[in-house]
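Right after this comes chain A.
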Amino acid sequence: MKDIVSVDHLRVEFATDGGTVVGVEDVSFTIAPGETLCVVGESGSGKSVTSLSLMRLVEFGGGTITAGSLNFERADGSLLDVAAANAQVMGAVRGHEIGMIFQEPMTALNPVFTIERQLTDGLMLHKGLTQAAASARALELLQSVRIPEPERRLKQYPHELSGGMRQRVVIAMAMACDPKLLIADEPTTALDVTIQAEILALINRLKRENGMAVLFITHDMAVVAQMADRVVVMYRGRIVETGSVTQIFENPQEDYTKALLAAVPKLGEMKGKPAPEKMRLIGDEAARAAAAPAKARKPEVLLQVKNLTTRFPVKGGILRRTVAQVHAVEDVSFSLNVGETLALVGESGCGKSSCGRSILRLIEPTSGEVWIGGRDIGALSHADLRRARADMQMVFQDPFASLNPYRRLKDQVAEPILNFGLATGAALDAMVLQLFDRVRLPRDFMNRYPHELSGGQRQRVAIARALAVNPKLIVADEAVSALDVSVQAQVLNLMMELQEDLGLSYLFISHDMAVVERVAHQVGVMYLGRIVEIGPRSAVFDSPQHPYTQSLLSAVPIADPRKRRFGEDLAFKPITSPIFPLGHKPAPSTYTEVTPGHFVLSL
Partner candidate 1 sequence: MKRRDFLRSSTALLGSGIFMGTSLPMAAWAEDAPVSGGTLIWGHSETTQNLDMHQTGTASSGRVLQNIHSSIVTVDKDLNVIPGLCESFEVAPDGLSYTFKLRANVKFHNGATMTSADVKYSFERCKDPATGAVNFEVFNNVAAIETPDDLTVIIKMSAINAPFLSRLSENGAGVIMPVDSGPTQGTNPMGAGPFKFVSYEVGTVVKMARHEEYWDGPAFLDAVEAREITEPTTRLTGLRTGELHMINDIPLDRVGELQGDAAVQVKTWFPLNFDFINMNHTYEPFQNSKVRVAFDMIIDKEALMQGALWGQGATTPSPSFPTSAAYNKDLKQRPQDIEGAKAMLADAGYPEGSLNIVFKATTNYPYHIETAQILVEWFKAAGVNLTIEQLTWADWLSQCWVDKDYQMTMMNFFSLWESDFLYYSVWNSEGAFNYRAVKDPIIDELTAKARITVDDAARADVYKQVQQQIWAESHDIILWFRNGTIGAQPAVMGLDTVVHPNGSNLNFHKVWIKA
Partner candidate 2 sequence: MTYVLNRLLSVILTLFLITLVTFAVTNILPGDVAMMIMGTQSNPEALAGLRESLGLNDPLLVQYAHWVGGLLTGDWGNSLIFKKPILELLSQKIVASAVLVVMSMGIALALAIPLGVWAAVHRDKWQDTVSSSSALLGVSLPDFFWGIVMILVFARWLGWFPSSGFVDPSVDFLGTLQHAFLPALALGLGLMAHLTRMTRSTMTGILSQEFIRVARAKGLSERTVIWRYALANAIGPVITIAGLQIGYLFGSIIVMESLFGYTGMGWLTYQALLNRDLPLIQDTVFVIAGVVMLTNLAVDLLYVVIDPRIRLG
């Protein structure tokens, strides 16, 4: 069969403040009908530019196609060079013959128009349907993407829908005119893992049913393994390697591909290993050598959390009285040993972040006790709490936002030291220098500003800042989630190394099961504010007991094309609301100990 898309020596340039920048260069690939081609790469690889070029949307971002051709076989069999097509032709192709899905379902829909209007305007434009016919087709589309109560959804506005439902609407919009090609640009990156599984399964089904080709853009090798027929690996605007999915995963030819694959944690690969292990990094044999099992420590409890509960008021009424409460953290108890990592996992809104913040009293818990090193944090006065914070530090998710753009890195790392009066003058400088060495940042970074650093480097600064006051506990709230996979591996290794050397304890808050499997000693699974299952990492991963844990694990994509999981439609139980009326008295959390140290919430 003839290829539906054939990209030949594509070159896209951007006019920027600093002059012309090449977005992609010499990019060539083809897509056969009914095939899923995954373009994979880290940020800045040019994968999105490629997909946007195919729609000629790249121009709206300031890009220009300066060389190459983008041939697309149209519905009537004619060949169209997209690079040379005029605006009118592109208008007819876009949304009609090529559909596109984007990353952010929360912003991909126009907030002030109803779902119906957004679904029908393309239909009326391309198919010339009447309003009524378009509406009927819209309903059909919503049914085909398996949205519950489709009739009601038509009249709703985007904000009334959950993220997963919105992405289904976006897919329905892209599918509206039965395109021959669907471009999916990171369609599941912003979604929770169970919803990701559902959406991936949906795309698979639609592809199969409609016989369309899919161009799938992603940074996630696990998703690639699950979805791709063929893979294009991109790096810095160029194609590194092209091949079938098994070829790429099992016999990568290029070093970059190998390194990329090495840095990806695969769910299940830690089975039978007693302790966390560092990530594999190609060309970093030293790290591999150091990955010897951590010295066995005598268990000693550092952090003890007892019945921690945090509720946020929902205000309403004329007098702004509290009318309901969000039960963000509900009766959570656990303990964390010195030198160990406890991972709290769960999907967005499960309360894992609130739990971490409540422990540090960055938000005030409603009740419960938090003991660190024999001190009840909850009972401390404002001044004592400030002093106690030397023992417990936090690393935040977003390395861009957690550093003040207007202060030199040196000053930001020195701030905690100054706050606690640990050192001044030359001694302070020496300490900061040491911290930079410790997190392996070049010393000349000290006088720089955050914007001059990459994401991984910033996260190292954040870690250095957290280390500055010699804390015993570090709460790492999605600390590596925003990083590219290779950088993520480096930062994780750094964290594990620091743990070994300094005996740090981590409360590792994450949504990424594969990463958690790699780094945690203990794992707690959170759902609707409670820990539903907690225990040693191997126990929780190898024999999950709670149904939620089970479904969570079953939804995680595995970076192995031979372990495909999303063939058929999936429907996980949607998460219910953690908002309860004022008088609501939830039952206390009671647990069953299935094996020693492995507790499961009694149903």
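Everything that follows uses one rule, which is that a residue touches a chain if its C-beta (ideal position, glycine included) is under 8 Å from a C-beta of that chain, and two chains touch if they have at least 3 such contacts; residues count from 1.
For anyone wondering why these and not others, all candidates are chains of the complex that A comes from, given by their letters.
Given the structure is predicted, the values throughout are model-derived calculations rather than measurements.
Among the chains 1 or 2 offered as candidates, the one in contact with chain A in this complex is candidate 2.
Note for the complex: chain A touches candidate 2 at residues 55, 57, 60, 87, 90-96, 99-100, 102-104, 107-113, 121-122, 125-126, 157, 159-160, 170, 173-174, 176, 316-318, 320.
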